[in-house]
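Every protein chain except one is present and positioned as in the full complex.
Then we have chain A:
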Amino acid sequence: QQWATFGRAWYLLDAKMQPPGKIAAATVIRLEGRHKPIYHALNDCGDHVVIINTRHIAFSGNKWEQKVYSSHTGYPGGFKQVTATQLHLKDPTAIVKLAVYRMLPKNLQRRTLMQRLHLFPEDVIPEDIEKNLLQEIPQPRVVPKRLDEYTPEEVAAFPKVWTP
């Protein structure tokens, strides 16, 4: 029975209409193993996390235009600065990957924990991963309903605040 507590679980997280920061915070907790009472930094008790729909991520505020991801290739004149929109169009999983990477503790375990993270831009998951999944992590942000998603009864039940 002791082997069952130390086993690695697979969690699923749907990132549709969610802010990548909160997604990263939830995954980092699971990847490190802080959600388990047997947590210790030295025993390798992290779990796998599969994030789907990373293409449909939502940033609050104007961060799509204002957030800049910068990197340097090491060569002179190699300072690259890319806005979040451009990066997302080039690679839909990059924003979440960078968010999780920068939230993990800056130690040698970071690379191994990143290998336990699996990102998919759409709903499509390979079969072997789908069979492994155990539980779904609840979404951090409550997604608001659009006006056409309300039923006509709800629309009619809402009182009119002023009359023409």
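Criterion: a contact is a pair of C-beta atoms (placed from the backbone, for glycine too) under 8 Å apart; a residue touches a chain by one contact, two chains touch by 3 or more; residues count from 1.
Everything that follows uses one rule, which is that contacts and distances are computed from a predicted model.
Note on the omitted subunit: UniProt lists it as "Large ribosomal subunit protein mL66", one of the names in "Gap junction beta-7 protein", "Vacuolar protein-sorting-associated protein 25", "Large ribosomal subunit protein mL66" or "AP-1 complex subunit gamma".
Chain A residues in contact with the hidden partner, per the touch definition given at the top, are 17, 56-68, 81, 83, 85, 88-89, 144-148, 150, 154-155, 158-164.
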